[in-house]
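Before anything else, here's the structure in question.
The complex appears here minus one protein chain, its other protein chains still in place.
By written order: A, B and C. Residues from 1 in each chain.
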Amino acid sequence: LDEHKWPLSAEEYKRYGRQMIVPSVGIQGQLRLKAAKVLIIGAGGLGCPAAAYIAGAGVGTLGIVDGDVVETSNLHRQILHGTEKIRWKKVDSMIASLKSLNPNPAYVAHAEHISPQNSESIVKQYDLVLDCTDNPASRYLISDICILLQKTLISASALRTDGQLIVLNLPPLPAGAEGGPCYRCVFPKPPPADTVVSCGDGGIIGPVVGVMGVMQAVEAIKIITSGKIDSSAEVAGSGENTKQEPTLMLLFSANSSQPFRSVKLRSRRAGCFACSKDSQLSLESLTSGSVDYVLFCGFTSPTKIL
Amino acid sequence: LDEHKWPLSAEEYKRYGRQMIVPSVGIQGQLRLKAAKVLIIGAGGLGCPAAAYIAGAGVGTLGIVDGDVVETSNLHRQILHGTEKIRWKKVDSMIASLKSLNPNPAYVAHAEHISPQNSESIVKQYDLVLDCTDNPASRYLISDICILLQKTLISASALRTDGQLIVLNLPPLPAGAEGGPCYRCVFPKPPPADTVVSCGDGGIIGPVVGVMGVMQAVEAIKIITSGKIDSSAEVAGSGENTKQEPTLMLLFSANSSQPFRSVKLRSRRAGCFACSKDSQLSLESLTSGSVDYVLFCGFTSPTKIL
Amino acid sequence: MASEDKFNLVVEFSGGLELLFSGRRKLTISVPIKDNEGQAVTVGWLVHYLCNEVMEDSRKNMFVLDGHVCPGILVLINDADWELEGEASYALQPNDNVLFVSTLHGG
Partner (left out) sequence: MASEDKFNLVVEFSGGLELLFSGRRKLTISVPIKDNEGQAVTVGWLVHYLCNEVMEDSRKNMFVLDGHVCPGILVLINDADWELEGEASYALQPNDNVLFVSTLHGG
């Protein structure tokens, strides 16, 4: 028998069977997952659970960006690391765990923090980006490069007992098009630097950031399996893809009696620095460092991605 | 310096510091976690993420009940197992991963399915129970034993793109008391056997069951750190504990524009078979097998816990 | 029947029950103020209306069994268990939200 007549191997049918029989996935959704290249920026409290479920679902390529090493204080929430991996690079620790869970995807380690200098060369290799970082400067940078390279961005954050999630730039469109907002459309001005609290300073309950990371994986699998970022699908079914759904932000408060709430955000902002037709942003200005993200966000100490 | 003057070791302060600075946890919450004995029934799609975050948070004792072995088809969602652990007992595979994440808790393997015969001797060793099983018969059995032994129960379930979560018997009370409902108060009659669909038959998206398991960990940590199941805390602050909050059910539908919804459930049902003053249930009748859960739920094939 | 003799409700299905209603998760339904016997319409009336007039799937006994909502299906009126509201006898009000949820057992 010619194995090549089957789009997936026998091992893949067995491994992914339980999700392939879900009607919204199916064989087409599984093949889209296998073709997808996903980038997770930040191998911490959000990145660990997001990566576990995205790798488990069988994406083709999974890249991880992080310049940090594993510390004891990470382990209550960063569930892909381990006590024997303290002082390992987080990207290496995470990829070792992911390979054990699912050896099929190609894993790519980017053992450095995301920066204006490396962002273009890293992000352009992928179809979909997850922002799992820990500071405003990286959030603006990641949103900007996703607009310039036309990538959809799944951005989540958490602190103490609360979490937030937004899917940005869906469908992925160039500056000047009408579509879903970028991070700057929603937050045109960064918060005053002295009001920004990291998980290191403010604290975080492990499964609170965990639930937000898992929700990033839910969104990633929905977006990939539905063909929403698949350029060939867009050509095939352009009628379906023109309807713009409103962009929602998911809010989570563990101590509230109504712990989840979805609120409706604006679409793209006329005059947005990054995504409007009057955009002042270019790959050249970004990579040359003429947009100073750290200064823009008023940071005086070096930024640190948890 | 006398190390014993500090309630936690230096390693514990480092490991749990990020959650201890959250005001609703604090040192008291961390000590309550360390004193807590938690039982997870089912080492599958719900049990894996729930166990990871509950172990990471530093509970004192974590018991796992499951009679199955790891299979390839589990791995897209059961993130504590791994490809090299196929055919291992799930409880052993899970505990190996948990020990790597956090060696501090005492882990107890119960390598058998929960049954009327073993449920009393297992459940009585713990303070809080998570139902992470996969079939109606075990859900009724676990609820019944939790009423008989006065344990709070965090029950979750998932299928395809949907999930559900309820906290039952909170505060933990004997039959006849007024309080939060048991599983039978909410579902007095089991569903017709031919309408029950397992994840094996109906399919499941990995992070959908993942988000429900992580939410079980959120609820467990909230309940333990707030002292709600701590009998000594009840004596100290009885005024606070008398206010009965309504029991909520969390509904999740990944494909809905409003993916989460919290709905209000009833309190205990007059005449409930398990928790009312007219209860017909006793430890003797349960363990002797005179309540036939499998027959009650109309199963013709042996039940299987995923 | 004049439009002022009717009012609107939102009916939702979740937990897989939407598969019995052609995949529809949310319907707006116009119901009469009074039933054929001149009584206020109740949730019990709505259940039979949905089963007889809206549901196209032939597996009716997965929604209504022996004249009652199938065991394992929760009915929520404005996000509260209908047992808090008088169950099937609850008289529907304009703009009420009635949610039917199939209980899940997987894990």
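Heads up, the rule we're going with is that a contact is a pair of C-beta atoms (placed from the backbone, for glycine too) under 8 Å apart; a residue touches a chain by one contact, two chains touch by 3 or more.
Owing to the predicted nature of the structure, the values given are computational and were not obtained by experimental measurement.
> If the full complex is used, which shown chains touch the chain that is missing here?
A
> Can you say which of A:S9, A:S121, A:S256 or A:S288 touches the chain missing from this structure?
A:S256
> With the full complex in mind, choose from A:G29, A:G56 or A:G163 the residue touching the hidden chain.
In the full complex, the listed residue that touches the missing chain is A:G163.
> With the full complex in mind, choose from A:Q19, A:S73, A:N102 or A:T133 the residue touching the hidden chain.
A:T133
> Even though one chain is hidden, which residues of chain A still touch it in the full complex?
Residues 42, 44-47, 132-136, 139, 156-160, 162-164, 186-192, 195-199, 202, 204, 209, 249, 251, 253, 256, 261-266, 305-306 of chain A touch the chain absent from view.
Just so we're on the same page, only the chains that are shown with their structure count from here on.
> If you average the CA atoms of chain A and of chain C, how far apart do the two points sit, in angstrom?
Between these chains, centre-to-centre, one finds 39 Å.
> Rounded to the nearest whole Å, what is the centre-to-centre distance of chain A and chain B, using the mean of the C-alpha atoms as each centre?
Going by mean C-alpha positions, chain A sits 30 Å from chain B.
> List, in ascending order, every residue of chain B touching at least 2 other chains.
If we look for residues of chain B contacting two or more partner chains, we find 160, 199, 202, 204, 261-262.
> Counting only residues that touch at least 2 other chains, which ones in chain C make the list?
none
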